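I am attaching a structure below and will ask some questions about it afterwards.
One protein chain omitted, others in place.
Up next, chain A:
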Amino acid sequence: MSMRTLPLVFINLGGEMLYILDQRLQTQNTADDNTQKGVWSDDDRKRVMNDIIATMFSKAFMEELLKPQDLYSNRALRTVLTRLAHASIMRLNPASMDRLYELMVMAFKYQLLLCPRPRDLLIISYNHIDAIREFVRDTPSVLNQVDETHRKIIEVYTPLSDGEFQLLRQTLLIFLQDMHVRVSLFLKDKVQNPNGRFALSTTGPVPHGTEVPGLIRMFSSNGKEWKRWEFPTGGSYTSSIRVGSFERFGDRVTRIGTNMYSVTQPEETHTSKSYSQKANSEPNPLAKEELNLLARLLGGMKVQNRNTETGFRVNLFATDQEEEEASLFNSGCDAYCSILIIYNLDVQVNTELARIAGEFTGEPEQTESPEGPSNKGDDLLAMMDELIEL
């Protein structure tokens, strides 16, 4: 359907990813257990955020995304987002990556559903960009990249019609269909029901450009109104509030797309599936053309740290039990990754993809504690919260 989904997908999903990483990495620091050997310093965290943002907003990456193209499949998107998450010294195990992806995606789905007008998807994206700008405000080179990208997005998307925005939104909703992972933050705030579906209110301000329902007007053939009366609406709506700014800077008005995670309540990011997996367990081979797209995209990403041994391993969310569960339904993912390697791509890219695939398959060193300076993963393993089974 829409050929313009990818840039907004990455800005919004990437933005959510950064909110979560920022919260989780700060949480590691504020844990009560004082016996860790190494803790994530503020500098480490900022470095991770900077590296990821620099990769995401790099000219090559954004240029590739801005080309008119269909939305990637779920698998392809996950691969690229995983690569993004690994753009720095941080390494996530598959279970953590799964949870991260679920959180990102459910947050985005919620934002899409609540979006008052399809065009407001841009405002939501700009809320993410505003926050990302804050993360890198001390690094001028990266800040510059973010600004450049923002300019480009404004240029490309401002001329689109409402119909095209709704088509974009519909394309994304189809992509996110049937995902009902329950997130404790959403459940707590009652924006999500226990069955995983979001609560949609029938009260509040109407979107800009819409009138409050309830009025019928009749016109005569010369255009004059000759009768008007009201009907009961079954909801309670108020007039629209002012529109947010579509410029590079400005009051966005809506809070949709802003950071909803706070450092003091890390259990907000717990998720639990109702295990109606959408084809996740079947190895789903990508078409050759999509692999080529992926290859170009990943090839264009600057690799910060080729040496995985010096990367810091992080279990963002998982308990040991979770890891087992995750490895069960990741078996499909392994099969998928080995299919990736079989395809005939050029050598440089093949190496890159093979390396990523290697990160997916549960290599033993990922769960054992490595020696030397990279023992942060070890400590984090020891600091896990309980996942609340709901």
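Keep in mind that, in the parts below, a residue touches a chain if its C-beta (ideal position, glycine included) is under 8 Å from a C-beta of that chain, and two chains touch if they have at least 3 such contacts; residues count from 1.
By definition in this document, contacts and distances are computed from a predicted model.
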*Name of the absent chain as recorded in UniProt (options "WD repeat domain 54", "Tax1-binding protein 3", "28S ribosomal protein S30, mitochondrial" or "ERCC4 domain-containing protein")*: "WD repeat domain 54"
_Selected residue (touches chain absent from view) among A:L113, A:A131, A:I154 or A:V253_ = A:L113
*On chain A, what residues meet the omitted chain?*
1-4, 67-73, 75-76, 113, 116-118, 161-164, 166-167, 169-171, 173-175, 177-178, 180, 193, 197-200, 202, 206-207, 209-221, 223, 231-235, 237, 284-287, 289-290
